[in-house]
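We show some of the complex, not the whole, and keep each chain where it was.
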Amino acid sequence: MPVIDMDGVRALGRELSNWGRWGDDDQRGTLNLIEPARVTAAATAVRRGVSFSLAMPADENGPHDLRTSGRFNPIHSMTRYRGDTPRGEFMGGFASAEDMLIIGTHSSTHFDALAHLWYDDLLYNGSHHDDAVTARGAERCSIQNLASGVVSRGILADVPRHRGLDHLPPGTGVGPDELDAVLAAQGVVPRPGDVLLLRTGTYPRQRRGFDVEPGRSPGLTFECARWIRDHGIAAVCADNLAVEVLGANGDGPMIPFHMLAIRDMGLLLGEMFDFEDLADDCAADGVYECLFTASPLNVPYAVGSPVNPIAVK
Amino acid sequence: MPVIDMDGVRALGRELSNWGRWGDDDQRGTLNLIEPARVTAAATAVRRGVSFSLAMPADENGPHDLRTSGRFNPIHSMTRYRGDTPRGEFMGGFASAEDMLIIGTHSSTHFDALAHLWYDDLLYNGSHHDDAVTARGAERCSIQNLASGVVSRGILADVPRHRGLDHLPPGTGVGPDELDAVLAAQGVVPRPGDVLLLRTGTYPRQRRGFDVEPGRSPGLTFECARWIRDHGIAAVCADNLAVEVLGANGDGPMIPFHMLAIRDMGLLLGEMFDFEDLADDCAADGVYECLFTASPLNVPYAVGSPVNPIAVK
């Protein structure tokens, strides 16, 4: 795989930059590519009326460990699970149960806000990090800019199935040529505004006990940033840790694709998805497009949000 | 308004019961009414390609107070908002921000799981509460049964606009006749599988400083349960505290509609929605239907989930 150094990221970032493309105040980035006509066209992908969750379970069985990764798995706790009175009887005629969730916004299936990552002190569209991200959260580029949801055509790229594998081995990079090959074999022609759903087969396996080697997660190579720009892709969602391949850039920046995607292109990234059921269905009926619909929680100032994206076919 | 006592609830519950209707093991209740053909039909409601969030902001400015209501407003907290090194520089070439959310599942815009409420020791479809809801959470009827999302036609009933009001006054009950009148005036014919979106104008006002008198929240009368059953409505979502009118049942059970809806009918309820933008749009174009899409977080054993539902027109 090719590697890229910091100056290379800066140069490629300038080339692929969407800063100013949708105005100097824009905070939505490539979601602007989902024009109304794309939404109405996407709705026609609903043919059979079946839906698939693309989310992993958000619970303690996730891949995180605060000791090593700086993130903790979601904590779900019941706050009431009997009736309202000491004896479990009911007050006002009923009994009820309530619960709470303590969740890092990037710890299960989630979207990254454009304020999640930056370099050289500037965020997407030029905000300085001192102004954009404070103790209160994202003053610019927060997840609230996605509050009205991501509704567009989703196209699945089932890379391991195309390779004849159950899942991609750790460290596997998926480049532009392979994206082209997989999509072509699946009969999918990418269109502007599409949401690219990249299946690597990684995280769903973590829950079944596989060692997914998070530091060597398979995923996109940084060169895919140009492919995504050229095809007008509005968002990329993957079933791995960070969309891109990890541990493959030698002495260069750790996650060059992220740097280009989030900061220069304003590209929406979704991570830790689960495409297993959708992929089986696509393989069965040969249709790799869907109506993709996902919405972050409407949390002001947040730099990410857990989501449960839905694919409708 | 009519009132109903506990025996009345029991009798009406038996009449409207959906127990066994979709099998003895069913945990999805009225979502079964959203058959595939309803989903494909709902997709045709996407005409202009515009989307609306139906969620209130999930933050500290909500209506809760642990001292009085037993619930707390969502807490959003940044866990990192500078670079990865002490001086705010970047490690591996980038800087990033992360945050967490501490949220009661019923404290902002949310869906109730069918395990959220019961009476006479039995939950929807006959599970005993000792088996169904434990310290771990809902062993039966958890929110995970909605993981593949709610995708159907949404129909807005804009009651205050029909009455020529900004919002319904506290204590206002909306009965079956008014539902019929509002929908007819709006040109909407309810169909099986529809999601009824009941606008009262309540909670969006709370954020603007109005005293919404939570104990007297306007909403549906218990008699609407039969109307909902008769029309095959799959879910009811409202912009108030509890869908139904509160403080209006005299000495009878406090929330008879909830008891009938969740426990006897297995009806999905959504609460604390915000229909302001959608309602303005519907009033402007005269179209009161949409593609409604919403999905709870995929939290095992949860008895509710925050959601950000999207209406697409």
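The letters A and B name the chains in turn, as written, and every chain counts its residues from 1.
Just so we're on the same page, a residue touches a chain if its C-beta (ideal position, glycine included) is under 8 Å from a C-beta of that chain, and two chains touch if they have at least 3 such contacts.
Bear in mind the structure is a predicted one, so any value in this text is a computation, not a measurement.
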Subunit number of the complete homomer, 2 shown here: 4
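Please note the rule applied: only the chains that are shown with their structure count from here on.
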Computed distance of Cα centres, chain B from chain A, in Å: 26
Parts of chain B lying in touch with chain A, wherever the complex brings them together: 6, 9, 35-40, 42-44, 46-53, 55-59, 70-71, 74, 76, 78-79, 81-83, 88, 90-106, 108-109, 115-119, 121, 129, 133-138, 144, 147-149, 151, 252-256, 258-259, 263, 291, 293-304, 306-310, 312
